[in-house]
Structure formats: C-alpha cells, structure tokens
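What follows is one structure encoded as structure tokens, with my remarks underneath.
In this view, the complex is presented without one of its protein chains, the others remaining in place.
Going by the order they are written in, the chains are A, B, C and D; count residues from 1 in each one.
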Amino acid sequence: MSRIGVFVCHCGENISRTVDVERVAGEAAQLPGVAYSCDYKYMCSDPGQNLLKKALAEHNLDGVLVAACSPRMHEKTFRKAAQSAGLNPYLCDMGNIREHCSWVHEDREAATAKASDIVKLMVERVKRGKALAPITVPVTKRALVIGGGIAGIQAALDIADAGKEVILVEREPSIGGHMAQLSETFPTLDCSQCIMTPKMVDVANHPNITLYTYAEIEKVDGYIGNFQVTIRRKARSVVEDKCTGCGVCTSKCPKKKIPNEFDQNLGMRSAIYVPFPQAVPNTPVIDRENCTMFQSGKCGVCAKVCGPQAIDYEQQDTLVVEAVGAVVVATGFKLYSIDRKPEESPIKGYGEFGYGLIPDVIDGLTFERLASASGPTGGKILRPSDGKEPRQVVFIQCVGSRAREKGISYCSKICCMYTAKHTMLYRHKVHDGQAYVFYMDARTPGKGYDEFWRRAVEVEDAVYIRGMVSRLYQRDGKIVVMGSDTLVGVQVEIEADLVVLATAVQAQDGADLLAQKLGISYDKYNFYSEAHAKLKPVECATAGIYLAGACQGPKDIPDTVSQASAAAAKVITLFSKDQLERDPVVAKVNEKYCVGCLQCKKVCPYGAVEEKEIRDRQGNLVKVVANVNAGVCGGCGTCQATCPSKSVELDGYTDEQIMAMIEAL
Amino acid sequence: MTTINQNCYDSVTEAIRREAAKLLQEQTVAAVVGYVAGRRPGTASPAVAKSAEDAEKLVFSPACVNNLALFLSKAKKGIVPKGKTAIVAKGCDLRALAGLIGESQLNREDLVVIGVACAGVFSAAGERSLPLSDANIAAKCRECTIHTPEGVDVVAGTLPQLPDFDPVEAKELARLEAMTPQERWAFWKEHFSRCIRCMACRQICPFCYCEQCLCDRNRPQAVESSPRPAGNLAWHIVRAMHLAGRCAGCAECERSCPMDIPLNLLNRRMAQELKEQYQYEAGTTPQEKGPLNQYREDDDQSFIK
Amino acid sequence: MTFAISQTNLRLLVDQLIQDGIFVVGPRRSGSMVLYEPLSKGEALTLDALPRRSAKELFFPVCEDILTYERVEGKMAVRDVDRAHYPETVLVGAPPCDAASPAILDSVFSWDYLDDFYLERRKKTTIIGMGCTRGDDACFCSAVGLAPDSVAGSDLFLTPLPGDEYACQVITEKGRSLTADYPGLFHEQSPVDPLPAPKQEMKQLNLERIKNWLDTHFDDPLWEKFADICAGCGACAFVCPACHCFDINDEGSSEKGTRRKHWDACGFGKFTNHASGHNPRDVQNKRYRNRIMHKFKYYNDKFGKTLCTGCGRCVRACPVGIDIAGILAEIDAK
Amino acid sequence: MHSAEKKHDFEPKVVAFVCTWCTYAGADLAGTSRMQYPPNVRVLKFPCTGRIDPVFILRAFQKGADGVLVSGCHPGDCHYMAGNFHARRRFAAFRVLLGFVGVDLNRLQFSWVSAAEGGKWVEVVTELTERVRAMGPMREFKELEQEEQWSATLTTPELQQAYESI
Partner (left out) sequence: MTPKKLKNYSYYPGCSLHASGREYDISTRALFKALNIGLKEVPDWFCCGATPAHNVDELLSLSLCAKNLVLAEEVEGDLAVACAACFSRLKTTQHHLKVDDEKRAQVEKAIAGPATIAKPVKHILEILVRDLGLAKLEESVKKPLFGLKVACYYGCLLTRPPEVPELDDCEDPSIMEDLLRALGAEPVSWSHRMECCGANFTLSRPDVVLHLSDAILRSAQAAGADCVMVACPLCHGNLDIRQEAIENRSQEKYDLPIFYITQLAALAMGVDDDKLGFDSVIVDPRPMLMDKELI
C-alpha cells in the first residue's frame, strides 16, 4: 500500500473562498493509499514547503500530491522541496484546484466536490508514479556546418571563435556561396566581395575549422551530442596538400571555352579551374566531364606544367567519418528558372516569357555578375546577346514568387530590395539609361530599406509600374514587354533592351535528400522546417540540428547572418556542458513484447526510434525491436498511443496511471 | 444461378504442385506454405510442405479459404523452417503479405510468392459439396478486385470468365450506414453479446501478431478479458481500431467467427473512411507508412472545434 | 404400447413449464444460427439444427460472477454468490451428444473440490434429450461410443417418430416426475419404427487402442503434423460440450470489483502460463496435444470416461481445418 | 449566468483529455481570467494529444462518462511538432468507428484550444456540458456494463444490489 501525502493549499483565500479545503483534505485522508493529509494557508511559502518536508520524514511518505494552483506555476517548487527531503521529484505531483476549480466555479458545494475529485484522480496517478532520474547524454564538442555560403561561414566562425572545433562542408570547389557572386549589397551598396572574402580567408586560416570543399554529406547517424557524419570528398584530381595555387595549370589548360557557372555562364573557364580568383581554397579542380584527358585520355597538359606535381588523374572519391555533437545546416538557396518544367512538376515555367529562350531575358543573379567589377564584363552592363549596352532595362518582380498558378505561393522577400539596388547600379553605370520595374508591392521592411527603395524611385529615377507582365517577345532586336499599369488602368508596352527577372528564391537542389539523411523535416518547397516558427526559429525538430540562412526560407544577408550567429550560439550553449541533461519524460520500449512493427518509428516526430537487434548468447538474431534513443525523444507519447501492444511506454504518463485515473472518475 | 467452372482450380493445383516440387527439389526454398485437402469432402487446411513428396499433396480449391500469410507472421513463428519460404497466395492474401512487409515483419527477398489465379472461395456457411456459385461464394470474393495476382514470382493457373456477383457486403454496409445510431448500437450489441471471446478473429488475423495483445493485459486492464457484453464491445472496437489502416481485407476474422459476427463490416467501414479521407487502400505493394502513421497538414478537421 | 408426445404438446409442455416458474432452455433461432437460450414460449423451440454452442453453458456459463468485493472503511467486504437462487431448470431438445456431456462433466466438478456453481445448477436441471435424425460429415458420435439414439445423460428421452410424434422414454426419476407433473400432454401409442438415424461416415474408433498409443507417445513428431497449423484460438474448446477449463479474473480496481470465472481454452497462448513467464506448453502443437491427451487419456485415467461426445462442433469451427476425428482415426490406425 | 444559480436534475460527468502545452494552459488562463463554466468537467493532463490513446476515450465512456472532450494545440502549434497531426487522423478514424457501432457522437467533442484561448475553453466545455445534459445520461454503456450472458444472469437480489453499486 502506498503512503501518499496530500497537501491542500488555501492559496490565501484564492482557493478557500470557493472550495472547502478542510473537507477536501478530510476526504483525501479517506482515500486508499493516502497516509497523511492536511490543508495549509500557503503551501508555496517557506513554512508551507517545510510542512511538506517535515511530513515526508515523519510519515514516511512515498508520494506527494499538492492540491493548489496550476502545476505550470509551482510544480518545480514542490518537486524541489520534495527532492530536498529525499523524495524522487517525479513522485511529487500537483492537483490544480485553483485555475481549474476555485477560480472558475462559484458554487461552493460543486467546487468542493470537484476539488475532491481532482485530488482523488491525482492520488491515483501519484500512487503509480515512477521514480525517474534525469537522462544524461555525453556531448562531442565539435560541430558540423553544412554549406559554405555566408550563413555557413558565419556560423562556423562564431563556433570556432568560441574555441570549439568545426567541420565545414561545401559542395562546390570553393566556399563563398551566392554572396561571393553579388556585386554590391543593399541597403548600403558596399561591395559584396570586399566584405565576404576576408571572412572566407578567416575560415581558411582558422585553427579550429576543418574545411572540406567539393564534398557532400553521405550519411548521418547518431543523435544530439553524438552524430557520426560520413562526408564524401569528391575527387578533385588535384592533391590539395601539394598544390600551391600558382595557377599555371588553369592558364595552360587547352580547353578554355567552358561556360563559367560562377559567372552564371556568361564568362568562360578552363577544364581545370578555380571558380573565381578569390576562391577559398585556391586549389583548382578538374571538371572531368569537360576535360580532354578524362574524355579521350589524351592531353595531360596540366600534369606536365604542374611544378609540385599536384595533378592526380587517378584520384578517387574518399569517405571521411567525423564525430560531431551538433550540426548547422546552411545549404542556402537557388533561383527559380522560368524554363519549361516536366509536366508532372508542381512548379510551372513561364511560357509567356518564352521559357527562358530569349537571350536578353536574364535573372537577378546574372545581372549581379554583369554589374560586378570582377564579373565577365568587368562591371559593364552589357546584354548577353550582342554585348551592347542596354538603353532601356525592364525589371520584373515576383517572377515565380507569389505566383500560385506557377506553383509557388510565398514571397521571396529579397527581390524588392535587390531590384531597387539593380536599378541604381544600372543608373550608376549607364547614366542615360532608363530602368522600369514591374512590381506587385514594394516590400521594404528592414532598417534603412524603405529609404533605399525611395532613393531608387525618387533620386535614381527608376520608373515603377504597379502591374504584371503578360508577355515578353522579341521584335527587331528588342524585347517587347507587354504589361499593365494597374494604378492608371492602362496596358503598357515597353521595348526593352534587357529584361531582368527577379525570380523566386527556392531551396537548393537536393535539399530534400539531405533532409532525409539528417532526419529533419521540410515543407513542400523543400525549405527546412524550424521547430517552432516563433520560439525556436533556428532549431530543427531533430535535437542537435540547427538551421541558418535561406535553406529555411528566403532571407537577405543581414537576416542570414543573424540566424547563423543564433545557430552558432545554440551550438555553443549545447557545448557548454560535458553532459546533456534532460527531462526523463521519455518513451521506453518493452523489448520482451515489442514485435518490431516499427509503427512507433513512423510516427515519431523526433526520429528517436531506431531498430535494435536482439541476439541470444550465441549471437543468433532473435528479433528486431524498436529502441527509443532517450537523448532524442521529446516525450510526446505519440509512439505509445500508436503501438498496438503498448510495448512502448512514456515515463510519467504510463497507461497504468491514466487508466487508474479514468477508473477513479 | 452462376456457377464457376471447377477446372480452373485444377489447373491452379497442378501449377502449384509443379512449382512447389521444383522449388523444394532445387532447394530454392526450405518450405512451401500451401493447402492440403481435408478428410471431409469440400474442405482444405493449411499445410507446410517441406519435401517434393509433400508438394504432391498440395491443392487449390474453393475450400482453400485461409489466408496463409498468417503462417509467416511472428505469431506463428517456428512452424515454417528457417530460410527462404514459398507461399501460395490468393489476391486477398497478397495484400496481407504486402502489409506485413510494410510493417517489417517479412522481407520480400525471403519469399517466393506463388500467386494463384483465384475465382473465389466458399463462404463460411456455404454448401461445400456443390461447385462454387452465387449461393456459396464468400462475400469478399463477390467484390474481389484482385482475382489475378500482381507482383508475384509465379502465377499459378488462369481464370475463366467470372460472373458479376451481387455485392452483398457493400449493401449491408450501406444498410448499416443508413441506420440511426440507436439502431446500429442495437445491431452490434446483439452480435457482440454472442461473442464468447474464443479469439479466433485475433488468432487468424495476419496482422494480430503482437506477442502480448493489449486485451490480454490486466495491469492496466484496457479491455475486460471476461466474455461479457461490455468487454466484448470494447474488444471489438479496439480490434477494429488497431487494424485500421493495416487490415488487408481478407475477412478471415469474420469467416472464423463461430458466432457469425460480421466483423469485416467494421474493417470495411474503417477502410472506406481511410480511403475517402486519406486516399489509402490496402494494396499489393508494400507501403512505407500506413494512413494512421502519417499525416498531411491539411487533413480534414471539420470534426474538431 | 409406447409412451409418446406430439410436437404440439412438446411446445405446450414448454409453455406450461414456463408458466409454472420453471426456467426452460432449449435450441432457439438466434441471428443466423441456433443457440441454446432461455425460451419464453414453446413456439421458439427450434429442433432442425444442431445449436452452434453446446448445452454445457447451462451448467457452466461462459462467464459468471463468483464474488464481489469492495473496500468499506478500510476493510475489504466480500460477498459471495448465493447458489440457492439458481432456478429449477429444464433443458429441452438436447441431442445425445449434448445430453451426454453433463454426466461426463459431473466427475470433474465433484471430485476433490465440489464445484457448487456447477453442481447446484446440475441438481436443479432436468434434461429432455432427443434422438438425432440429422448429422453431417463432421459428426462422429458413434465413433466415440455414443449414438444418435443414445439416452446417456438424459432424464427423459424423445425419439422422433414419423408423423410429428416423439416416443418418450423415461430414463431417470427426474424424468418420471416431469411426465407425472404434466400427464395430459403425453399419450399412449402403438409402437412404430422411429425415424432413421443419420448415417455416419466415421467407423467406430478403438478408444482403448488410442489411449494405449497416447500413453506411450507424449513426444511424437505426429503432434507437429497434427497441430502446428493451430492458430491458437479457443473456438474448438468453446463450442465443445465437454471442454471445461476455466480461468478466474478479478475485474475492477483494487478498491472494488468482481471476481469472475470464464471459459478458458488450451489453445490460448496464455493457457497454463506460469507467473514466471514460463509455459510448459510453449508451442501450439503441445497445446493441442493437451487437448487430445485430456480428452482421451487423462480424463480416462482419472474418471474412466472419454471427454468427447463426437458432436463434431470443433471440426466445424476450427478456422484452420484441424479435424479431431481424422486425427483419432490416424492414431487408431497406428 | 453562473452555473451556481441553476439547479439541474442531471449533472453529467464530462471528462476532458487535454495536452499540457496548449489546452491545459488555456484552461489555466480561463482561471486566471476568472471566467466561469460548469463544474462538471474533470481534466486529465497529457503531454500531447499524440499520447491520447482512443482506448482512453472508450474507457471513459465505459467508466461512466456522459461526455468526453479531447483538446490540444492547433495544427502547427504542437510543442512536439506533429503529435496533434497524428492524433487528428487517429481521432478522425476512431470517431467514425464509434459512430459506426452506434455511439452518439454528440457526446464526443474534439477541439483545438490554445494557451491564449481561455474563452474558447470555457465555450467548448460549457457547450459540451450543456449538450450532454440535454441528452441525458450515457445509458448505452452503463446498461451494457450491467449485462451478462444469459447463463450467468444474476438472480440473487443482494448480489444484484452489490453489483449495481459498482
């Protein structure tokens, strides 16, 4: 028989005004299993807590119920008091007779009866409570950062500066991401590369950062504090340790007419190349698909000219396994293309804009390369088709964004600002040129943003036309832009030399595949889902994985950097302890009865359930059962409600407790 | 009355024997789970053939009512020897196999599935001495959509032209749906009051493979184990709920019920709902998640205030 | 001259018994089948089909309360069921395979422990048996020593005659007093040949030989062959007129509840499961072996009776087609 | 009008299964705001609606509840991200099943009540209580609980009496 102590609180008069607390305590004393009961003016006061502690010792109690306010108010208080008197804190519960009773009912008789019922129910729960010990998980104090754009770089630097090791993995041959491609940045118009490249160099030189470029995540195992990450280092065909970055190979490479992806295919590069001059690392990579040596076995010029003999045509992909305690995902974005899409694709192309087949219809990133001093035109705005300077440029916003009929309903957030910036850059470079902008709304929330946009309109003379464009077509070397001006209510037709589309920001290619490897969730656009839109904006549902930058949703640079630093702060917080301690309200599997149907695994929002093989002493497989990783389990109990045989049970909310409460109704 | 020509069953029998003998002789499989004829005419029972000799005794007839997937589930562990197994499966049984694969109870690679072209089997109460016809065909076969097996390793036999049968079960379901809650309560109360908790419905179900049935537990007791009307109702509700989204629709529960409780109506009602709401149907392809193991953010919630 | 009763009068008899406060149970249509159920009038009596469940539940209910308990002011108050309140009962229309079973079960329920629940009901019940004129390929009463016209276990035995009449044999004192209480319903009639008994496929089994084999073959590969496919349900035991295993369960909370006794079956995985978790009959064929052993060896060893009346219900009910008659024939042939 | 001022012939037993993060907190808010609602409801706290097994609902009816409320976080608000999404499907299915065996679904209410919706909590509880009150006691399950197989029907008056007290 249990020995439960019931303490009924008056809460001054808050409870006792409508609830006859003495009667509640008296009735509680009659309940089977209750060894002691009393009522007291303020249970949460020091004397009240001392009363509880004293009763625990004197009456040898093995469970405590405090019938008082909401557990959300004082559960911690009483559990701590009980613990200090030697009782496991999880054997102390609260019955809510204030918020759920005395404050919401005025009929004293009914309120007292209800309070007694609440005590009765909760006593049944306390009786069947289990002593629980906090769960500790060791923490490996190294972080993995996936993606070497500004988000990944910022997160990596912040974590590394806190003295923790960081593995930074980048898919491309160089870090830098999209920000390295930009010319100037809003709202200050400072040169992107001027602020970006020092950070890239910092990454390269940081003693705490291990950089893997031209590498991808192959596999992720483990859980918070203890991930095992397998990284595929793609064969670069250049031995990084030997290469001095002298550049002879790239200048001697006979195959030079390969469109340069970094320049949005406007410029050319060689088959062995560094994507851009400030690349980090400054180690070339051989593009095997375009390399004569790889395609026909004849050439080998680069190997011949390489002094340090760093060229290795035989190099293979290698797999590296790293143990880390936290992961920051910063895989960034790509731009939507207006090309014709496969029929089954939920996202559609823009036939009315010629499906990307009109050469002088470009996207914003291409315009950035045209405007960039280090770009293929040396910073001159020249149109791709004939290299002429465009006299009239039409900018179209919301191409693919907020376009439900094209399959994307969200706002890409950055286009209003960068289009305004583009009109300015254009005006600065082509003084007598005219910029037109078709827009739906000008969205400029941000420090200095609206002022910036106004400058474009009012000072730099960009003509903003509020309306959509219905068609683009070529006529006499020009692009005819047919649109409407909805403010005036007329059809507009502009003959443009160049059309720049502010195309939608989309999640990177393969974002979904990476999410599956990481076990994190993503939305229908493949943007990663944060754990809570308001309160956990950088955490993933999966513990120990954090998000930074546009992989979570369209974001500009300031927001990206903020989020990256926030993610880094979360990682550093995690790493501040040797052991991770967490609430022991977690699910446990009864391996005797579990039959391994793994329905629990399918519903677990945390990916906390894994398969576990049970073997006999000879090592023969007996069966496969579910196993809950206590470090990852969030304690929702969805697994238990799903399990047909109830072979998984949530501590603190066991079926036995709940059934007993229902029985006592 | 429409009668189905018996010849098609003979051709299946022949094909099963041939295939089983080959598989066993070549030691491709350790055993073939199939049917043998019973002592009484018009009966058959499941059997595990472990030799080419055993294979000669395998049959297929309208009496082969059992869903043999049961014998591959963990509930029946041990009776099929270790190693690769061949199984004779009707279309309805295939869905159960797919379900068991989806629930990690079976590996497709460990199976050789001998799918039978099945024109139908006897109903529980049907006269077994007559050829299969409108009068004695099982309700599930009347609405079968999977007479010819899909995704199997071998197809045994071919089908004759099959007549259209009256969908009695669908009609019964519609009749119940049209009742008032009070009438339905009375209907089920009468049926459940006869339940003696022989557990045939559970034991014959390929998906009731739990080592410890929730309903056998007594601490806490979720469902009264004694065969009284209250516990009987609770048991059948829990059973239907646990099978929702998993049930393959083989209707073995109903067939094996000695008290003639129309249990498959419960399963069908659930299946109908899951199809309407979540476009889920038990099929012959293993699915990673059942309808109640997944969700969509825009799932219907009109019933939630 | 023969003592007889017409079909009409048989139903009248039921009506009159009910009127006189007697609890009358007999075969009655219930949903899609016929079951032994309390009769509210003679007309309900349905004699054209074998009831799906046996008549044993009249003496040994599917589930019955043994006692109730409740904690009152810290003490546990236990209340027993008063067996004196069982009513005077007449079972009417039981075929030989059902009528014979109480006589067999009397032994086990009155052995070292007197089971009042059973015995009190048994004492208060009169059985009107009835000769069997139907039967199917699952029936094997004559193979286990009974017959479609066997009077074993009946207090009064009715033999169907041509022309809606039953020849009426008084077997026991109980039967005699029943006929004496309702003399007007019976009449004298010149002897006629009864309706023919159904032909049974099964030949007579040598139960002695079967027992001999069972005595020496506790371990035998045949058990696997017979019953590996057993699905582990209780259908056979629950429809059987002779199976009498039961389980006792307390239902309710630790504060108040009911102790209940209900049918158990050797097919169940939890049957004879020890508290330790160990089960001596750990696999299905061992559980089935127990079924055969109990019926044809253990019960015989102990009470000199066979625990089977050949009604064939288990053969019909088995969801996987296990055929006890076929198994017995196979053992007999060893 | 306050419940205290009304006297009813029938006081229904209403059980609420709620998640701790949203609805429990919402009910707390109703308290801190001193809103009033009928005292018939008894609250059972769960971490998440995802933890709520349909068996609990069934059991509550069996054990004498006249109405059952299940309430949790609005979609997208789940503290555990997806617990309420899974629960939603489970309850949708279970509801249909209960309806199919003849339970009047007016006795079973599901709702989303957030931590900020003290008013909605009051509304939902009041509405369910009054609806169930108007419907009268949940006779079906109570009667079923009393029933026996015919062969075990109780004939002892004192036992019958003892039984009814249970």
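Please note the rule applied: contacts are C-beta pairs under 8 Å (C-beta built on N, C-alpha and C of every residue); 3 or more make two chains touch, one makes a residue touch a chain.
The structure presented is a predicted model; accordingly, all values stated were derived computationally and were not measured.
Put simply, the hidden chain is in touch with A once you look at the whole complex. Across A:F7, A:Y350 or A:F395, the residue that sits in touch with the chain not pictured is A:Y350. If you put the hidden chain back, the residue from A:V480, A:A569 or A:I614 that touches it is A:V480. Note that of A:R232, A:R471, A:H532 or A:K623, the residue touching the chain absent from this view is A:R471.
Along subunit A, the points of touch with the absent chain fall at residues 340, 350-352, 354-355, 471, 473-475, 480.
Just so it is clear, only the chains that are shown with their structure count from here on.
Most remote from subunit D, judged by the distance between CA-atom centroids, is C. One simple way to say how far apart two chains are is to compare their mean CA positions; for subunit A and subunit D this gives 38 Å. Within subunit D, residues 54, 59, 76, 82, 86, 90, 148-149, 152 each touch two or more of the remaining chains. Listed for subunit B are residues 214, 221-222, 227-228, 292-294, each touching two or more other chains. Under the stated contact rule, the graph of chain-to-chain touches is complete, every pair of chains being in contact. Every residue of subunit C that touches subunit B in the complex is listed here, in rising order: 30-33, 35, 52-53, 62-63, 137-138, 201, 224, 228-229, 231-235, 237-239, 249, 251, 260, 262-263, 265, 267-268, 270, 283-284, 315, 317, 319-323, 325-326, 329. Every residue of subunit D that touches subunit C in the complex is listed here, in rising order: 148-152, 154-159, 162-163, 165-166. Listed in rising order, the residues of subunit B touching subunit A in the complex are 74, 103-105, 209-214, 217, 219-222, 242, 288-290, 292-294.
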